[in-house]
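Written below as structure tokens is the structure these notes are about.
Not every chain is included here, but those present sit where they belong.
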Amino acid sequence: MKMTCVEFKSGRRFVGRLPHGKDLITSIETFCKDSSIHMASFSLIGAVSSATFGSYDQKQQVYVTTTEKAHLEIVTCTGNVSLLDGNPVVNAHIVLGDKQGKITGGHLFSETVIFAGEIDLQELTGKPLERTYDDTTGLMLWRK
Amino acid sequence: MKMTCVEFKSGRRFVGRLPHGKDLITSIETFCKDSSIHMASFSLIGAVSSATFGSYDQKQQVYVTTTEKAHLEIVTCTGNVSLLDGNPVVNAHIVLGDKQGKITGGHLFSETVIFAGEIDLQELTGKPLERTYDDTTGLMLWRK
């Protein structure tokens, strides 16, 4: 089995601020819906006042999640936007750091509350990828 | 409140080496000044011979910084360039790893001394974003 990719064109490129006090995933998905973005790649940095993230249990096929009710830096967060049931959905992973430089993170979940953040989002045009259930992994992956 | 973005066009794309023994932020800012870059997004990997990074104390509104005088991998470093008082300034976050695979990091500060590094910097053209004091967070954020 090989890497299976689809070629896209670069659409609009958006750079801006994430809203203080709001949920990270919801903010990005709302922006995409409002801007008719169906497919995108993004990267962001900033800080949160609380965060939820997880790691996938590959045997049990469930995410084990952690909520940190703490002020943390978003040391990095990269992800993509594609379609699930016709709606733009975010798949992103996040690395968080505390005041001692201790690092944690994983798959990004709601609720993760933004303190401040700066996003660079590249719209990708062409036929958007769609998520569907994948038997091998139990994850919602892009339809082949 | 919502995510507030500005649309940019992709300008020049630069890929290359970071200078051995020099400060990371200063190197990028000097390159941008020399190349008349006012707005950009970048990503880099490499190694440092010492690093300074911090985490923002959201209550006290000050950065708590740490200096590691150690040889560390730059496991990831993403950030942007925009204008402060008319000059290109870097805002970047860094993840660092040691020989035991132990990870640390946060908001990137000077002085962080490059051992080796490879950068991919995308110039963004359009009206560059400008940083100004933000009352809510105490940070220098992009003017709305």
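In order of appearance the chains are A and B, and numbering begins at 1 in each one.
Everything that follows uses one rule, which is that a contact is a pair of C-beta atoms (placed from the backbone, for glycine too) under 8 Å apart; a residue touches a chain by one contact, two chains touch by 3 or more.
These figures come from a predicted structure and were not determined experimentally.
Of the identical chains making up the complex, 2 are displayed, while the complete assembly in this file numbers 3 copies.
Note that only the chains that are shown with their structure count from here on.
Separation between the centroids of subunit A and subunit B, computed from CA atoms only, is 21 Å.
Of all residues in subunit A, only 10, 12-22, 27-28, 30-31, 34, 43, 45, 47, 49, 71-76, 78, 95, 97-103, 115-116, 118-121 touch subunit B in the complex they form.
On subunit B, the positions that touch subunit A within their shared complex are 1-10, 39, 41, 43, 53, 55-59, 64, 66, 76, 78-80, 91-95, 103-107, 124, 129, 134, 136-137, 139, 141-142, 144.
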